[in-house]
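Missing here is one protein chain; the remaining ones are kept as they sit in the complex.
Labels for the chains are A and B, by order of writing; each one numbers its residues from 1.
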Amino acid sequence: MVDREGRIVEANDAARVLLPGPAGDDRASEDLPDWLADAHRRMVGGPGGTHVNALYGTIGERLFEAHPTPSSDGDVVWWLIDDTDRRLAEASLRSEQERAAILSEVSSTLLSSMNVAHCTEATARLAAHHLADAAVLVSPAQGRRFPLTHARAGGPVTQAVRTVDPATVPGLVEALQGFPPAPTQWINPDDIPAWAIPLGFAGQVGSVIVTQLPGHSEPNGALILLRAGTGRAFTEGEEAFTRQFAARAGAALSAARLYSEQARVTATLMRDLLPPDLGGVHGVEYAGRYRAAQDDQRIGGDFYDVHPGADPTRESLVVLGDVAGKGLDAAVLTGKIRNSLHALLPLAHDHEYVLNLLNAALLTSHHTRFATLVLASARRQAVRVRLRLTSAGHPPPLVVRADGRVEESRTSGDLVGAMPTVSARTEETDLAPGETCLLYTDGITEARGGPLGRELYGIERLKRDLTGCAGMPAEAMVERVHMLAAQWLGRGRHDDMAVVAIGAPKSGAPTVVNGDTRPRNTHQRQRRNP
Amino acid sequence: MTDSGDTAVTAGLRDRLWQAVLDGDAYTTTDVLRQSLDAGLDKETLLLGLVAPVQEQVGLAWAANRITVAQEHAATAANERAVTALIPAASARRRQRGRVTVACVDGEWHAFPARLVAEVLQLHGWQVDYLGPQIPVAHLIDHLHRTGADAVLLSSSIPARLPTAHAVITACQAAGMPVMAGGRAFGPDGRYARACGADRWAADARGAAAALEAGLRAPGPAAARQAVDDLPHLADQEYTMVVGARSRLVEQTLTDLEKDAPAMQLYTDVQRHRTAEDFAFIVDFLATALYVDDTDLFTGFVTWTADVLEARSVSARCLPPGLDLIARQLRDFPRATALLREGAAAVAARPRPGPGETAPGPGGVA
């Protein structure tokens, strides 16, 4: 109970504990906390019956809600209710929500990228922003060197690979081992080596923790979090939050590592299955293009190769073929066929013999998966190109003459890989300058679509469209045929489609321009050395 | 891409290149370019002041029926080959600026503009992965994850591929990659690039280089979104329905036209097929105009089609009734019928261009 002058005139035991002072009940208003003294003055000084709502304030470290009850003699009874726990609960709920929002941001940011460098950069940046004043992400060692990512809150993120001794940071060696799980460690700021402090970090390091980035039991890196001397130390709640952050970052990083590793393996295995880049060889132009049945694949059941002759007087061997089936299974078989044919090159003067040897190599009791292919041997002779064409169960090559006539080659033969022996008839022809021989797979002619939806593109339509292509360079004709087929298809499903053009150059030297006319393409790095 | 400020490029040089390219002659094309370099022309001016304008001229000449499709392809191939032969692979060059990926929208055939952008950026010191035409979205994303590019430059010249371009843009951004769009498909002022949520649009190769140098921010987690978030009008399903009904629309329109126009009954199979193709393209553009909700895109295409038809001495008279027949089949779709009405009106109101004055088309009919 407080009188008009603000003196405490009466207090219960709890209040006495709360507002300790000289013995006795009469105490000066200085003993009241300022916020309560103010409210009291307002209440007694105001016009009669001034109503004061409940108000809040701190006494010592705790928070109180104060309710006044005026009495008739001018004294006021202040009821103080300790509100600290409820407020703490509310604050922690709020920060819980903030933390959940942060973790969700961390997850979406990190999971959007499967690139290790990007994930590492984002982890360091987010850690510096949300958890500390600065962060250093130590990635798994590359030999004796460690990729280090430094980030400051609001500052740039820098990445460098450096030779450092992880043992100079207590707990870092354990954290970097990946297994067993290492607990988060508080570290004496004086123990932090210079390499673990981001450039431009202002002031003294005040507090440091090291936490593991958990992965799939293999080393996945560790995070060093630093706060400036004047900043707050890490609380237990923050340490728990750091663990949650590290769990998410670690999961994203190890997923990115796994993805990179698999992508690398796939790329290695795929390299030999991708179609090669073609260009000019010994005065003959070659161009090829491939589109896989599944638009998310780069390989499939069609294949082609050009094996240059040992010198310009020798024939080069062109192969274009189609394995029954699609996707990876078919692609693996194309690899086998391409390798076998490479080995059979010395016998390429006899196409039928080569086909029989290939047939024998492919025959197996497990399946009847066969291949159809065309062999074309090409040699420049003066301005013309001499061709020997042999079809093994494959749609016949088309020759686009200079005047626009399109001739279907009369070669024919059996498919390889399913029957005990095969036979084939070779046809010879010449290309005059500007003329082109086109090899293609049935993915082109059996493209279904057209303006009305379900029609076959068909060899007749292909021949008609090719009459408009007389005189085109090989590269352009191949592109043209793919484009016609793609337009015919529209959005329709399709089979693997491969096209190779063999062209007699219209003019110019019988050697290629600048030694290499092959297009650059990061997806087709492969060069097959004959 | 044209930059007339390149005074070092003489008209004579341009004519010689034009002739070589027109003959589809990669050897002479290479010679002309090599001589220009020997005479002191820098590579960027060569690409943007000489090669690019000549390439653009090729497209104009085709639209005006002065050259055939075969010549158009041959010319592009000659240009591309010459550029490959003259500009050495980037491996030897210093790269301090960062790494970018240049790609075409899947289904894109006009890859040459993207190629020029790739070459120019390399000259500006960027490490460029040029993925070429016909790159499926999945490959592009896989490439981005593996290489960790700083940005993606996406080229498209066919507006009909805009819905695909949109999907590519959102996929790249969801992978944390900023996207800069360029090429004719995105509209003269890049308005469709903005509609599709691209982070930046560049008018040409130099603009792309300048924008990259200024820096592109990586998109935040909020970049993961669906098409309808950018284009709320898609909720009316008109685009989806028109795409699904494409073949039926074309077939019915042809049948109805033959009933109305007896002359069409005398068409050969080839003529009938060409007409079907023309209407298939029109339906494609109608769908795209519905997708980006833009009338100009559709009226621009149909008037251009009319011009191209007439450049080839084919009457464009069946266009307005054809548009009307499509509209009748789509009478429950207010946005589509409005577009078709505007299209027919635009064809009717179009000034007759003289031969050779045909405006550059939005691409597509090739």
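One rule holds for everything that comes next: a residue touches a chain if its C-beta (ideal position, glycine included) is under 8 Å from a C-beta of that chain, and two chains touch if they have at least 3 such contacts.
Everything below uses one rule, namely that contacts and distances are computed from a predicted model.
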Among "Gas vesicle protein GvpJ 1", "NitT/TauT family transport system permease protein", "Membrane protein" or "Anti-sigma factor antagonist", UniProt-listed name of the chain not shown: "Anti-sigma factor antagonist"
Full-complex contact with the absent chain, from A:222, A:406 or A:422: A:422
From A:288, A:395, A:434 or A:490, residue that would touch the chain that is not displayed: A:395
Among A:9, A:402 or A:452, the residue in touch with the chain that has been omitted: A:452
From A:324, A:383 or A:402, residue that would touch the chain that is not displayed: A:324
Chain A residues that touch the omitted chain in the full complex: 322, 324-326, 367-370, 372, 393-395, 412-415, 418-419, 422-423, 442, 446, 452-455, 495
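Quick note on the criterion: only the chains that are shown with their structure count from here on.
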Where chain A and chain B are represented by their mean Cα positions, the distance between them in whole Å: 27
Chain A-facing residues of chain B, complex: 23-28, 30, 68-70, 73-74, 76-78, 80-82, 84-86, 89, 106-107, 109, 129-132, 134-139, 142-148, 174-176, 220-221, 223-224, 243, 246-247, 250-251, 270, 273, 276-277, 279-280, 366
Interfacial residue positions of chain A with respect to chain B in the complex: 105, 108-109, 112-118, 122, 256, 259-260, 263-264, 267, 291, 295-298, 450-454, 464, 468-473, 475-477, 479-480, 482-483, 486-487, 490-491, 505-509, 513-514, 516-523
